[in-house]
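Missing here is one protein chain; the remaining ones are kept as they sit in the complex.
And now, chain A:
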Amino acid sequence: MSTVSWITARGLFGRRRFLMLFPLPVVLVLLAVLSRSLGVDPGQWGPPVLVGLGLAVVLPVVALIVGTGVLGAEIDDGTVVHILTKPLPRWQIVLPKLAVATGVTAVTVAVPLYVAGVLAHSVRLGLALALAGCLGALAYSALFLALSLLTRRPVLLGLVYVLIWEGLLGNFVSGTKVLSIQQYVIALADRLAPTSLLETSVSVPVAAVMTALVSVGFTVLAIDRLRSFSVAGETS
């Protein structure tokens, strides 16, 4: 583990906001277990729990907490200066942080998604949701990491993207789904385990290409922004 990853992980797990990661995945598993144990038809509880909660809320919100935490929290409290005053090419700072954010998000989200998928349909669906969730974790993390460097309110902007763009506009304006990581994850999961529980809006090639583009594009953007990182304008 690189020193940057080590400091990032210590910082992430050492902050209280880390505890915010757990309630949503727990709720996801509990709802799936409850629905299954009560004998509710998976066709009824599957889509709202797997997609409505798992992919539309748990995955992006966990990614938002972690993705803005790995760099945004250090920018907020000023500790980022310690890492930036080192003779490291900026990609050697961004990539380890992205790896930590993706890894933590993937682990936190993939396990409950797998459990919920198995309970709703099959092990194959569980694995498909977990794998697609990991890819989604990468894309969301790259996006939220870059947001930390693009704005001083990355959490707010991230929430606007998740709740307004993906959550609200996606239901009314079909075109917005082409720029929705949530839709890419659904499409990829459905390709890996085709079921009636997942309803796709974008094609698999579009989902794959866009996931790659979002991940790479926002990572490159984050590296470039970090090269020009300015300390907030204090004039004292």
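As a convention for this text, contacts are C-beta pairs under 8 Å (C-beta built on N, C-alpha and C of every residue); 3 or more make two chains touch, one makes a residue touch a chain; residues count from 1.
Going forward, contacts and distances are computed from a predicted model.
K.L.:
The chain that is not shown, which UniProt protein name from "Monosaccharide ABC transporter membrane protein, CUT2 family", "Anti-sigma factor", "MaoC dehydratase-like protein" or "ABC-2 type transport system ATP-binding protein" does it carry?
P.N.:
From the listed options "Monosaccharide ABC transporter membrane protein, CUT2 family", "Anti-sigma factor", "MaoC dehydratase-like protein" or "ABC-2 type transport system ATP-binding protein", the omitted chain resolves to "ABC-2 type transport system ATP-binding protein".
K.L.:
Where the complex has a chain not shown, which of A:51, A:65 or A:83 is the residue touching it?
P.N.:
A:83
K.L.:
Tell me where the left-out chain touches chain A, residue by residue.
P.N.:
3-4, 6-7, 10-11, 14, 77-79, 81-90, 227-231, 233-236
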